[in-house]
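The complex appears here without one of its protein chains, the remainder shown in place.
The block that comes next holds chain A.
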Amino acid sequence: MKILVAVKRVIDYAVKVRVKPNKSGVETSNVKMSMNPFCEIALEEALRIRESGAAKEVVAVTVGPAQCADTLRTALAMGADRAVHVDAGAAPVLPLSVAKILRALVQVEQPGLLILGKQAIDDDCNQTGQMVAGLLKWPQGTFASKVVLDKEKQVATVEREVDGGLETLCLDLPAVITTDLRLNQPRYATLPNIMKAKSKVIKKVTPEELNVEIKSDLEVVQVTEPPKRKAGVIISSVDELIDKLKNEVVSCNILNCK
């Protein structure tokens, strides 16, 4: 069985993000970029499934400009067997377009499992995995915190972290899984693997070759920082508190009493 892992190159999690002066987006030049943490977890899970013998090959995929090849090299250094780089130009590609591209790739590669991170830390969309599953008409297990594969029955048991607690689903393969934080701890890229990665192949594809048209239905109008947190006010008496609650707070929509 082949596992396809989709990864995304994002601004590093630990970097303090700044908004561009023209408010068109976030400052991305001269800023450290790395693989989305949830995508690392997804890749780690795929590698573990391969090591357990349930899969034969792990293929890493990314959609983005030329620099994304670095992210694929990291994926190869962690242990992926092959990589595919879909070069869609410099403009950011929205989840629906990514989902269409992934659908096309799935039809080419025919994997038994598509694993993605639950969301990217730059846009926090949490849409791509669900959209691909919808387009492919595959079952989906999102926010996975535990994945157990049954090779004979071709079934994946996924424990999901939902608002109410944990939900366990049984998915018939092929399926889409998106990973959550507590699924695993990604391994470090060790030198022997980095050495092996040098001989691994990164295949370059364009969206046209996959018959996917990248058009965006959304236009980013403005990006601003959230309002700065104001200092708290120390209130001197209970009466003053009641007065403030009645007059000021309600108008600010802070309280949403049930």
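Operating definition for what follows: contacts are C-beta pairs under 8 Å (C-beta built on N, C-alpha and C of every residue); 3 or more make two chains touch, one makes a residue touch a chain; residues count from 1.
The rule is short, and it goes like this: contacts and distances are computed from a predicted model.
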{"item": "Per UniProt record, name of the chain withheld from view [\"Aspartate aminotransferase\", \"Cytochrome c oxidase subunit 2\", \"Probable D-2-hydroxyglutarate dehydrogenase, mitochondrial\" or \"Peripherin-2\"]", "value": "\"Probable D-2-hydroxyglutarate dehydrogenase, mitochondrial\""}
{"item": "Contact partner of the left-out chain, one of A:S52, A:Q107, A:T168 or A:T190", "value": "A:T190"}
{"item": "Sole contact to the chain not displayed, among A:A14, A:A90 or A:V201", "value": "A:A14"}
{"item": "Sites on chain A contacted by the missing partner chain, in the whole complex", "value": "12-15, 30, 32, 34-35, 37, 40, 70, 74, 77-78, 185, 188-192, 194-195"}
